[in-house]
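Of the protein chains in this complex, one is absent; all others appear in place.
Labels run A, B and C following the written order; every chain starts at residue 1.
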Amino acid sequence: MLEALWNNVDYVASVVLFCIGLYIIIAKNNLIKKFLGLNIMETAVFSFIVALGVVDGGEPPIMGPDATPPFASPIPQALVLTGIVVAVSTTALALSLIIRIYRQCGTIEADELREME
Amino acid sequence: MEVYDIRPILAPTISLVCAGMVFLVGRNKHWRRFWMLSAAVLKLVVVMSMLPGSLRGIVYVFDMIDFTPGIGIGFRADALGMFFAVVSSTLWLFTTIYAIGYMKGEGQRVRFFGFFALCVSTTVGLAFAENLLTFFIFYEMLTICTYPLVIHDETPEAFRAGRKYLTYTLIGGACILVGAVMVFDATGTLSLSQPGILSTDISYNTLALIFALLIGGFSVKAAVMPLHGWLPSAMVAPTPVTALLHAVAVVKAGAFGILRTIYNVFGVDVLEDVGFTIPLAAIAGFTIIAASLVAIFQDNFKRRLAFSTISQLSYIVLGAALLTPFAATAAIVHIANQAFPKITMFFVAGAIQRKTGKTTVHELAGIGYRMPWTMGAFSVAAMSFIGMPLFAGFITKWYLSLGALESADYWVLIVMVVSSMLNAAYFLPIIYLAFFKAPPGTEMHVDEAPPTLLVPILICAAYVIILGTTAQVPGMPFSLAEAAVHFVFGL
Amino acid sequence: MYDWAHWLPLAILTPLLGAVLTPVVSLRSRHVAVWWSLGVMTVTSVAAAMLIIRVALEGPFSYLPGGWEPPYGIELRFDEFSASVSVIVLIGWLAVLYSLRYTEWLREVPKQRIPYYYSLLLLNLGGMIGFVVTGDLFNLFVFLEILSLSSYALVAFSGEHIAEMAAFKYLLMGAISSLLVLFSIAILFGLTGSLNMADVATRLSSAESVAPAALALGMLTVGFMVKAALFPVHIWLPDAHSIAPSPISAVLSGLVVKIGILGMIRIYQIYNTAGVIDMHWLNHVLVWLGAISIVMGAFFAIFQDDIKLMLAYSTISNIGYIVMGLGLSTNFSIIGGSVHVFNHALIKATLFFAAGCLIYRTGYRTLTDLRGVGHSMPLTSIAISIGAISIVGIPPTAGFLCKWYITLGAFEAEQPFFGFALIFGALFIFIYYIRMVNAFYFQAPTHPEILEVKEAPASMLFPTLFLAGLCLVMGILGRIPLAFIEPAAQRLLAPLGG
Partner (left out) sequence: MKKALVAALLVLTAIPLLIGVASMPPHGDPDAPMHTHVSARYIEQGEEEAGAANIVTAVILNYRGLDTAGEVTVIFTALAAALAVLIGFPAPPKDNDGVPAAPAPLSPVVSFVVRLLAPFIVLFSVYVILNGHVTPGGGFQGGAILGGLFIALTIVLGEGRTRVLLPRRGAPWMQGAALLAFVAVGILGTALTGYFLGYPAESQHLVTELMMLVIEVGIGLGGAAIFATIFLQMEEE
């Protein structure tokens, strides 16, 4: 088991990062911190997707004159590009909401906001 | 011999359209009356037009839509369905006339008459349902339509009665739904056209569960003793509602459901080997006696009539549970023999309350002098319940006893005798108070109920006598009951 | 090579393009936005109708944007489950019409935002149509993101003071669930090398180890459970759906929540054909969660006085019905579950539209304040009563079909307990709906001025009454959705020998 974990250490790293992000979202009180936890989780998933596409000694898949096989797989990179844009959009919306909450309730601490409801 | 015909669906749609029109255009009194009366007459004509055909054994069928094979909405006017439809549409005509007179001063009449028409359309729809699903659809719609009528006065007491009514009937409805699902799961069809679709090769306890669920669900509305709680408290509704609904439409729907389950879902021979009907007969017998006992001590006039309804209904359940041709005839015929006298009594109670404001039995002293015709009709109805010959009630008791002898259940005879005595015990004092007691003060002059109330009372009383004397005449509903029994027992 | 299939990309891109152009179109005056959105939705409805006719005639078909055969390009597969496009388009069109007057009435909302309201609504509907139609896993995720983002913003749109907090909670949970979905899509991609659902299903059985497939299944189910607001992860729904403006609550409760369900159906399609994992224990968990959702949703709804909060809780219990139907995974229960996806959308939209009319005219939200409104707003109250009757499942209405089929499915799966729980759970629901009907018709008004309130405006009343009529009729017209769902259910269960 440990040996399997070791040769997939990149995936293990992204899983650990994923759980750290989840921990931050649940445990932290400040909305900005929760939002940053969300970003950490997103980065974890994207790192996992990119790590999927790696080939030992592979080159970026650009068909230049001196390109030599084996090439890294292009699909994960396309997926991550789309994923990053999704992350950016969620960030934009989350920040706008936080700004609005701050302007309206004067605080972005989750527990104070809960009392206000 | 099945004939494809539009009339089985035409009857419920007529009163549906009438209800719609009443809701739309009901503000104006004359339009409302016109729609109610014309719908009542039209429906009676449609139902009666099917009577000669079904007497000759023709069954009118109208298949609407089926979702998947075996589940769908269909109408079938067989003998049993026709019997119930004839009874309820004739009574709807009289009750409409009565209600128009009774509700003169009341408020919210648009809502009242709209839902009133809806209820009767569902009752006739129930009568003509071809399968258990259509039966259940109209059964639940009946509950929904009667709720606004029960809470018509909008008093807190009316709300409590309404809530109680809903809890009882909806739990009953849920049991029936689960039972219907189990029937479909076991047999793949829900049709009520054969004399019994279940068979003994289905496991014993599934059959028991189906029987318990279906009969339990229906007996909530048929007010069999343990589940009768909602009926007395529903007396809070205005009299036309209690008269038609709680004496004819709603409770009879439950009794009719029990008949359908025993005759068309299980079938007589399956029940004979499985023997579930023995406990049912016992419960019905117990209800007859206990309800009559309770009725004796009820001072409020309408509550006494309510308990008498509970005990009378169990005659039908008892008749069905005995599984012999004679008892079956008694059960089916009792739908009419109980409906007409009971509705006369409620009309009389309503007329007295409207005229003199008296609602309790002890206040009725000397009422016979003031309202001789009304109390005369009441006495006719009382005689029928006691089982005097020449009145409708006698025929049921006679055939029920014959059925009991046939199936060697001698205890039923005892129940018959005791219940007649108890009926006498709680009806005769009223007649005695009305006619043989001097009225308080000097109210000797005759002050009859207004004609719109009196006419329906007298017609119903006349019907009680006609049903009693002319049972064997070919055109009468009695022959319909016999046709139904021949079909079910395969004679 | 013009053939029918060109309607498919058109159906997805019209709402999205319409949304992008809404701010452009309403540069001159914001009132153009609503008519523009109506035009866009009409074109989409035509496209959806053509697609449904084709699937009815020829069965499932697919379209290959870019011309690449399935595993190498994206495949848009339109099967019977995608026929739920019809309800998306119907309720979408009515919601746009409904918002004509409703958005003008939202006081706290500055008027320049209204074009963005319509563009978000069109994006939401376009995202849902895309989600339902696509046959490619990653494309599913992209459309899931479009519709989720627009729903978070639409929840925050109304000026109510806690709208942003509810939207932020919804955003956090929605984003986590989308990440779970993305993570499992990546795992499936890693295991099989392709992203096309049919291809993944065939290649998954030959994947060398089962653990990642099981993990992906778990994460996908949890992800879609959050989107569908099933029992343990439903906490975001009550605030979000009650704070949102009424047309949006109708779209959210009626449609967006169903996307989670359709996602689960897609997972079932993949894992049933792959057959690599025994779905038995997952079904059991889903059935139990469905049962708890029913009871819990009904239980909480009884104590709510705010009418929209009550409707939100009743959504949770109805989702419980659908998931229980899927969890029992017998032929009839899946038919029941999928029919309820369609019918519940109609019923819940009627109820939220009618509640919106009441709030629009009287300004009150709680039942005690709304007493006696039945007399002054008869049509809206009739719509609410019809909605109440059909959500409880009284026969002729739309809600009855699902109860009948799921109970039948429960008996077919030899688990009668759930059949009983389902039917008697429904009675629970009836208690809080009868409170609503009583309050409207039969109780004296607490605010006397409620009796002079006018009936709702025509543009809000038409959608409500149209849907109410549909609810009434759908019980009897059940054949139409069933004709679509039966073959799909058979195909879903075929690999299991169902």
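Here, contacts are C-beta pairs under 8 Å (C-beta built on N, C-alpha and C of every residue); 3 or more make two chains touch, one makes a residue touch a chain.
Quantities reported herein were computed from a predicted structural model and do not represent experimental measurements.
Visitor: Thinking of the complex as a whole, which visible chains are touched by the chain that is not shown?
Guide: In the entire complex, chains touched by the missing one are A, C.
Visitor: With the full complex in mind, choose from C:92, C:130 or C:238 the residue touching the hidden chain.
Guide: Of the listed residues, the one touching the omitted chain is C:130.
Visitor: Who touches the missing chain here, A:32, A:99 or A:116?
Guide: Counting the whole complex, the residue in contact with the absent chain is A:99.
Visitor: Residues on chain A that touch the omitted chain in the whole complex?
Guide: Interface with the chain not displayed, on the chain A side: 1, 4-5, 7-12, 14-16, 18-19, 22-23, 26-27, 48, 51-56, 58, 60-64, 69-71, 73-75, 77-78, 81-82, 84-86, 88-90, 92-93, 95-97, 99-100, 103.
Visitor: Touching the absent chain: which residues on chain C qualify?
Guide: Its contact residues with the unshown chain are 1, 6, 9, 13, 16-17, 19-21, 23-24, 27, 63-68, 71-74, 76, 110-113, 116-117, 119-120, 123, 126-127, 130, 134, 136, 138-139, 142-143, 145-146, 149-150, 152-154, 156-157, 164, 167, 187, 189-195, 203, 207-209, 211-212, 214-216, 218.
In this text, only the chains that are shown with their structure count from here on.
Visitor: Mind checking the centre-to-centre distance between chain A and chain C? Centres are C-alpha means, answer in whole Å.
Guide: Centres of chain A and chain C (C-alpha means) sit 28 Å apart.
Visitor: At what distance in angstrom does the C-alpha mean of chain B lie from that of chain A?
Guide: 70
Visitor: How big is the gap, in whole Å, between where the Cα atoms of chain B centre and where those of chain C centre?
Guide: A distance of 44 Å separates the two centres.
Visitor: At least two other chains touched by the same residue of chain B: list those residues.
Guide: none
Visitor: Counting only residues that touch at least 2 other chains, which ones in chain A make the list?
Guide: none
Visitor: What does chain A use to touch chain C in their complex?
Guide: Per the touch definition, chain A meets chain C at residues 18, 22, 25, 31, 34, 38, 41-42, 45, 48-49, 52, 75-76, 79, 82-83, 86, 89-90, 93-94, 97-98, 100-101, 104-105, 113, 116-117.
Visitor: Looking at the complex, which residues from chain B come into contact with chain C?
Guide: Per the touch definition, chain B meets chain C at residues 64-68, 71, 73, 133, 136-138, 140-141, 144, 148, 151, 154, 159, 163, 166, 170-171, 174, 177-178, 181-182, 184-185.
Visitor: Tell me, which parts of chain C touch chain A in their complex?
Guide: 138, 142, 145, 149, 152-153, 156, 161-162, 164-165, 167-168, 171-172, 175-176, 178-179, 182-183, 186, 189-190, 195
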